[in-house]
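What you see is the complex with one protein chain gone and the rest in place.
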Amino acid sequence: MPESLYGKDLICTQEWSMDELVKCLELAEDMQKHRFSPKYTKLLKDRTFFMFFYNPSVRTRQSFECAATELGGHAQYLEPGGMRLKTKKSAGETVEDAAQVMSRYACGMGIRILEDKVAAYGDGDNMLREYAKWSDIPIVSMAHDKYHPCQGLADIMGLRKHIGENLKGKKLLLYWGHGALARSWCSVQEAALLYSRFGMDVTIASPEGYDLDPAVIAATKKNCAENHQKFEIIHDPKAGYSGAHVVYSRNWMSPNAYLNGEFQKPLEIEKALKYTDWICDEAKMKLTDNGLYIHPMPIDRGHEVTDEVASGKRSIIYDVAENRLHVQKAIMALTMSEKYK
Amino acid sequence: MPESLYGKDLICTQEWSMDELVKCLELAEDMQKHRFSPKYTKLLKDRTFFMFFYNPSVRTRQSFECAATELGGHAQYLEPGGMRLKTKKSAGETVEDAAQVMSRYACGMGIRILEDKVAAYGDGDNMLREYAKWSDIPIVSMAHDKYHPCQGLADIMGLRKHIGENLKGKKLLLYWGHGALARSWCSVQEAALLYSRFGMDVTIASPEGYDLDPAVIAATKKNCAENHQKFEIIHDPKAGYSGAHVVYSRNWMSPNAYLNGEFQKPLEIEKALKYTDWICDEAKMKLTDNGLYIHPMPIDRGHEVTDEVASGKRSIIYDVAENRLHVQKAIMALTMSEKYK
Partner (left out) sequence: MPESLYGKDLICTQEWSMDELVKCLELAEDMQKHRFSPKYTKLLKDRTFFMFFYNPSVRTRQSFECAATELGGHAQYLEPGGMRLKTKKSAGETVEDAAQVMSRYACGMGIRILEDKVAAYGDGDNMLREYAKWSDIPIVSMAHDKYHPCQGLADIMGLRKHIGENLKGKKLLLYWGHGALARSWCSVQEAALLYSRFGMDVTIASPEGYDLDPAVIAATKKNCAENHQKFEIIHDPKAGYSGAHVVYSRNWMSPNAYLNGEFQKPLEIEKALKYTDWICDEAKMKLTDNGLYIHPMPIDRGHEVTDEVASGKRSIIYDVAENRLHVQKAIMALTMSEKYK
């Protein structure tokens, strides 16, 4: 049994021990079974959780606000546009001041910052760590440019349900899909890190020129090695499917996405739309070992994956989306509720 | 006693039986009497209700959010601008995906879509039915281009208080007011349908060129016939007042409002402002049978109605606005609370 997680930040799952991650998953699983049980509905009674959305979101906003509600608390939806924070270009409040005051009001804070709201890859991660430095309350990533820990845990919770608790040796294909959205690296990097952590064999497939963060790749390799599993990166749109137990298809931007200090969205989309072979379809899925289909949503259907696969029998996308709620409740309970002190 | 309403959508009152509508009104009336009684404050305890506002709103947002709060739950205020949904023009999430995930999080969902947020009359209604098709949770109209069921029920609750439970044979004048807002048909079509359902005699008065949806008119006629009541459409600004028990004055747009696939707001307003005779005033109200004045608010005072009438003794506008809260609580309780399963 790990020590109490009370007060701990969750910026990257790599910074939590396996014991801590499993404790969180087990609590999430019990919270799913006993969703409105009084043992859970008072954990954050009358407490405030701040949700700080630099970028808007569907799933994340809905599931976090819902999580706070189900724990008896309240999530405040905050947009920095309404917050007069100091930026390089304008006068305003420092993170030092903002974070210290927010610590007086709330039991925890979630932050989402990625894509066009950062000027260079890594800026979002730095921002979260700046908040963590000055806050007395836990900071939880609600997706930022580097990681998406809540998505990773929701994925694993889905795999535990559909495959079983022991994921050792199961093969993940992390597959680049073409598309019209120029997506952040956070979900796929999180998946690489966390699935490998849980003992899975990881293959990343993308066209040339879509390398992920080298530090994340190195950490994933290390995770695989520690679990005696294979790790590989390939550039073939089909080969990786062979024998896969889980296929995760998703578009992601190239390492050139932030050239010149700005998010090159139109260029990225134009480039990505050319790789029409890179779509997860039924023919490719037939090459897998009866593989599950997984995606963090929202899905760009017709680009990342066909309707047939996304709405097919082996798709667990809605289960995983639902899990966002349960794992976030577990994270908030463990790190923010005095009952788990 | 009707069967349980648990899980039922409310897109148009015409799709609910009279028994169901009366059950809802009676519960609303009791909820008004015992507003914060423990028998009601736990019906949606810790549950989430999604409010999906394509168009902003005053009353509707305030009253739905308040309703969820008073039932012990929480209403999330969501704007599709922050939701990255798929549209004809942009990549994004399908309603199929969005609705199925939201069903995992929430106990129900309200949707508001009308005016400039639809490209043609009927698109909003289709959108609600698309959500209803994919959702496992009830969809409630918070006003859309065709109907406004909650407003209709709030009106009837007001009439039951001020006239009595038996509305049979009472005369409604549904009166077009000139004005500067180019308003949707939803409230007035709802009124035509629902007041006639409850046995009222219906006269619709407007200048030439302001016909409502022929299908709604046909349904209203049928309702009147079934109740052995009169139905007529007239184009005189005064004649309809004679003998009326209830006057409902409100601007509405013409059937040309969506020519060329766009909401022709400036044209509609320019045209509507010319009919300066079409205002509900004290002189006209004197022709009624001591008629009540009713309006769904917000009122465009000085155009739709004079201050004298709107703030006069026979105006029941604030009571009706208050009723929005009570009927919405009743609708949410009956369709979303496990206690009414």
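Note that the chains take the letters A and B in the order they are written out, and that residue 1 is the start of every chain.
We take it that contacts are C-beta pairs under 8 Å (C-beta built on N, C-alpha and C of every residue); 3 or more make two chains touch, one makes a residue touch a chain.
Nothing here was measured: the structure is a model prediction, and the numbers come from that model.
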Given the contact definition stated above, which residue among A:M102, A:I139, A:A154 or A:V309 touches the chain not shown here?
A:M102
The one residue from B:S63, B:Q151, B:S249 or B:T335 touching the chain left out of view is B:S63
Which of these touches the unseen chain: B:L193, B:C224, B:I299 or B:I316?
B:I299
Taking the full complex into account, what residues of chain A touch the chain not shown?
45-48, 50, 73-74, 76-78, 81-84, 91-94, 96-98, 100-102, 104-106
Per the touch rule stated above, chain B touches the missing chain via residues 36, 41, 56-59, 61-63, 65-66, 69-70, 72, 74, 77, 179-181, 297-301, 303, 310-311, 317-318, 321-322, 325
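Note that only the chains that are shown with their structure count from here on.
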Between the Cα centroids of chain A and chain B the separation in whole angstrom comes to 41
